[in-house]
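Shown next, in structure tokens, is the structure this report addresses.
Here the complex is missing a single protein chain, while all its other protein chains stay put.
Letters A, B and C mark the chains in the order given here, with residues in each chain numbered from 1 onward.
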Amino acid sequence: MRFERREHPSTTLNLLAPLGAVLAALIVAGLLIAIAGANVFEAYGLILKGAFGSRLGFSETLTRATPLILTGLAAAVAFRARLWNIGAEGQFYVGALAVAAFGMIPAVAGLPAPLAIVLCLGVGAVAGMILLLLPLGLRLKFGVDEVVTSLLLNFIAVLFVSMMIEGAMKDPLAFGWPQSVPVPDNAVLPKLMARTRLHAGLLIALAMAVAVWWLQARTVFGMRARAAGLSPRAAAFAGVPLGRTLVAVACLSGGLAGLAGAIEVMGVKGYVTTDLSPSYGYSGIVIAMLANLNPIGVIGAALFSAVMFVGADSMSRALGIPSYIADVTVALSLLTMLVALFLTQYRISR
Amino acid sequence: MSLLFDILSSVGMWEAVLRIATPLIFGTLGVLLCERVGVLNLGIEGIMTFGAMVGWLTVYSGGNLWLGLLAAAAGGALFGLLHGVLTALLGLSQHVTGLGITLFASSFSYFVFRLAVPTASSPPTVEPFRAYPVPVLSEIPFLGPVLFNQTAPTYLALGLVAVLAYVLYRTPLGLAIRMTGENPHAVDAQGIDPIRLRIGTIMAGSALMGVGGAFLTLAAFNSFFPTMVQGRGWICVALVVFALWQPGRALLGALLFAFFDAFQLRLQTVVDGVPYQLFLMLPYVLSIVALIVMARRARVPQALMQPYRRGER
Amino acid sequence: MTRVLELEHITKRFGTVTANEDVSLHLEQGEIVALLGENGAGKTTLMSILFGHYTADVGTVRVNGAELPPGKSRAAIRAGVGMVHQHFALAPNLSVLENVMTGTEPLWKLRSDRAAGRAKLLELSQRFGLAVDPEARIADLSVGECQRVEILKALYNDAEVLILDEPTAVLTAQEAESLFATLREMAAKGLSLIFISHKLHEVMSASDRVVVLRAGKVVAERATKATSKEELAELMVGRAVKRPERPPARPGAVLLEAVDVTLGGKGGASLLGISFKLHAGETLGIIGVSGNGQTTLAGLVSGLYPPDGGALLVKGQTPARHDVPHAIAAGIGRIPEDRNVEGTIGDMSTWENAVLERIWSPEFSSRGVVKRAASKAATEAILRDYDVRGATVDGRIRLLSGGNMQKLILGRVLTAGPDILVAAQPSRGLDEGAIAGVHERLLDARGRGAGVLLISEDLDEVIALSDRIRAIVGGRLSPAIPAERANAQLLGLMMAGDWSAAEQIEAEAPPHEI
Partner (left out) sequence: APVKVAGIHASPVENAWNSVLHAAMVAADAEGAIEYSFSEGVSGTDYPRAMREYAEAGNVLIVGESYAVEREARTVAADYPDTAFLMGSSGEASGDNFGVYGTWNWEAAYLGGMLAGAMTKTGTVGSVGAIPIPEVNMLINGFAAGVKAVNPEAKHLVSFIGTFFDPPKAREAGLAQIDSGADILFGERIGTADAAQERGIKAIGSLIDYTPRYPKTVFANALWSFRPLLNAALADAASGNPVGKNYTPLSLMKDGGSDISYVEAEVPAEAVAKMLEVRAAIMAGEFEVPRNFDEPA
């Protein structure tokens, strides 16, 4: 068996393959649902209903997609330049923590809301950047592989967050529970739908996706970053400043992940805890890949992942089967989607 | 100072080092095998979880402990096959596939566990591996209880280090594995199918990861519960770099990491006023420091993370 | 004579491309056959089928009369076929012995017999005069030594039929010479060989028989004695090929001047105080055995590394900054040594490859935004003007053959109208037709007044194109001699570091000012 690259993937295939992937994932998940003793078709219906069928489901799906879009973009930007940022999870947390810390400055609470929001978003992004610049610095200076360092920094970041929210940043009004002081009211993102959790962060995430797309597809920076990723030697020969380009990429990637944390804390939770992220950082990596590292595709992949999760989670509650089925379904559809994407790009021959 | 001495001179401390190190040794050897053949396996965290679950479930439903380890190995190998097909055969991105497998294997384990053990007030237990004092040797003062009063899987882990080193450096198979990690085209040109070799090696490595997970439920503890692997898999990924992809150093790295873990637990009980998170950070920070120190000498397998598709240029 | 190898009616298609069409070929014991053809003619594909790396759509392969199962390298190796690939198949971090022994023992054997392996390797290396150190790490070896390891690898597998795909593409003339001497000796000892080459003189001197492939089909077969370079070139390309003549030089002002430049080699040899001048309208050829500083010199002039000591003056001035964009802005055009590794980015589109090195210029971007339409139009023009075949503006450049890739590089460099042109190994790996095209372009550039710094290991090329010639040896430059005085023997002395004759020539007939 051999695989040949399709130079001109067909449009029908591009449309059919993801459908096939979802189908395959649902069949396998259905098997598990059946083993758990529930009616499979009822379960499928409930997944759809859970994700779209109500105001609640719909808003929850979009709410969950918001941070995923941003962490997905963070991974996509970095991976394009072959900067293996596995640390979006940590960057997410320090982004969130930085916003909470910034909010503790008394003067911030007195700022007009739009200014406070913009400043907080900026602070979160910068914190994320710094956390990624560290492993990049180690790579550029000492040649340390950033896959491992950025991964390890996730644990350090979460422990650091834990230390801060039990220490200097602990909310004295939180009954001793380890959580940070809440962000001031003027930095809370406005809601998009009343009586739901959907907030303006979604619009920021969408805008970021477009901005990142434009940056990658239309600007000199985008072209250089891609060149540096695909072939450092050829890029250097063409005069691309490798170090500077990578630093810029790291700022963008870490910044987006930090922004995701900032937005989550400003839009949904209001304060930082150590379970702020159900692996948004790691999921972002998979989402970026599903999107083929295309920023616009990231929106679709994030939505897809959110639909699967929110839908399956709700289904598990409705049917009383173990709620872990939600993660199983998401993971399965991610894997089948990867294979489907592969098949759109390659054909199997003898 | 004398506190430090007390900690460092206690048999319990050093015994704990070896015990904490055991799952890391299995996991690290597993990652090492995969990377030696050119494939990053970030699926380890999930594979260890699955090994922990399957191993435990086997024993819980009446199998003996060794059968449990075997089941964990087989379960690991199964996910290794999946990882191998996706990365070695299809050439998909190794990061993403690995993370996807971690996501899948862990949630799948929890799901199966919940189906098998629907409801329980405290985690149901099995009779785990007990320490097996090696006759005579375990009577050596200090070293005896530390080294020779461990559970059987710990001895197995130590033995595996030697076996793996032998296989990698002294057998034709090991040479082919190392060659594939350096240049799959070269093995292909010598008539060995690098894709099959990769898949097989990933399966073997993942089997080790599964056993590492099972150690947690069958020796270190006696029950399974969700999230119990707690990032140990990721540590193994770091340890392999620290180990410069050599089994002997992998053992050293695992022991060193376990030393800091055991040490911080004990330090915590005697040192006041320092946030406990700092202690918990210690092993991770030291790993990064070690990576910096080692980086210059590291000889990364050249084909690591490079997909190989036959007949593609 | 016994027929050791027979390929019959081989056809192989990749998608819409027919790489081989009904190709039949045979090889007698002790014979050396040269396989000749343009880039992309299907030579590598044919050999890969023979070696079981690809499966043919139609056709059979017989070794010693027995048919080989398709697609099994292992079977080919067992049958005694050995292959030295176009791109080395070696693991840089492993030792020579390990590279050679991989796959030669049963995989499940409990212990690898290294002692026996080493003995066999040393015996072979002695018998065929291929000296190697079994314990040396591949990464520490020169290309010539790697080539030797590749051949030993095949011999170690008891190959009776040896296939070499462009074995000399990366070797120096001397290394190639000694390689062919070895090959002839091997043939005398009963081995049968097929080698692929674009270099006609090698084909003429080393082979017994020549098979010419064009567009996947065998177009001719000749006994080497009964043919000539000219005929082969014509058979290969399908028309008469003639390399262009060099018109007399009309040297002008000094464009580029190195004054006692020292530069620590970045992964290559260092430069230890070199000085030279390059004039408008002339070509200065730099010859030398690889590893003597060519790559570093090219990198210096290309703007990749600034000098550690001394100065590099462009049009009499030290550039404001020594980096690639400033070099290009100052009028330096750069043809890189390795078009696949440095010259192009395989997975980027043709247009991106065409404009990347000048993306900062107002022509291709403004305020950091790429002017896509203009960039694509410019690329379109290059494809047209430089006859780049098989390329589309938006297609991935990886799909181009070496010759066409080189044309694109020439195009992107020359359309900017550089005053100074650095051409490193400009025709390496190209076929006769493509080489003629490259030479023509270089001469054109010189003709319109550019100074050309030609760095090449191909002596014929340097003699044909240069006005003055220097040798680079151990990071130092020899005196310059006028091309008219150059001959193989003199150049050989210069490359070996014996510069007395060159000094004399320079003293008696300074080729305008040095």
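One rule holds for everything that comes next: a contact is a pair of C-beta atoms (placed from the backbone, for glycine too) under 8 Å apart; a residue touches a chain by one contact, two chains touch by 3 or more.
The structure displayed is predicted, hence computed values, not measured ones.
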{"item": "Neighbouring displayed chains - absent chain, whole complex", "value": "A, B"}
{"item": "Residue among A:154, A:180, A:216 or A:273 that touches the chain left out of view", "value": "A:273"}
{"item": "Of A:104, A:133 or A:174, the residue in touch with the unshown chain", "value": "A:174"}
{"item": "Positions on subunit B where the hidden chain makes contact", "value": "6-7, 10, 12-13, 16, 20, 110, 119-123, 125, 216, 220-223, 225-228, 230, 261-262, 265-266, 268-270, 272, 276-277, 280"}
{"item": "Residues belonging to subunit A that touch the chain removed from view", "value": "50, 54, 56, 60, 64, 159, 162, 166, 174-179, 182, 195, 197, 268-271, 273, 275-278, 310, 313-314, 316-318, 320, 322-324"}
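Following the convention adopted for this analysis, only the chains that are shown with their structure count from here on.
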{"item": "Chain contact graph, described as a line, ring, star, complete graph or other shape", "value": "complete"}
{"item": "Gap in Å, rounded to a whole number, between the CA centres of subunit C and subunit A", "value": "46"}
{"item": "Distance between chain centroids, defined by C-alpha means - subunit A, subunit B (Å)", "value": "28"}
{"item": "Of all residues in subunit A, the ones touching two or more other chains", "value": "4"}
{"item": "Interface hub residues of subunit B, defined as touching at least two other chains", "value": "310-311"}
{"item": "Footprint of subunit A on subunit C - complex, ascending", "value": "14-15, 55, 302-304, 323-325, 328, 334, 336, 341-348, 352, 356-357, 359-360, 365, 368-370, 372, 395-396, 399"}
{"item": "In the complex with subunit B, residue positions of subunit C that touch it", "value": "53-54, 72-78, 83, 85, 87, 89-94, 98-99, 101-112, 153, 157, 398"}
{"item": "Complex contact set, residues of subunit B against subunit A", "value": "40, 42, 82, 86, 89-93, 95-97, 99-104, 106-108, 110-111, 114-115, 226, 231, 234, 237-238, 241, 275, 277-278, 280-281, 284-285, 287-288, 291-292, 295-296, 298, 300, 309-312"}
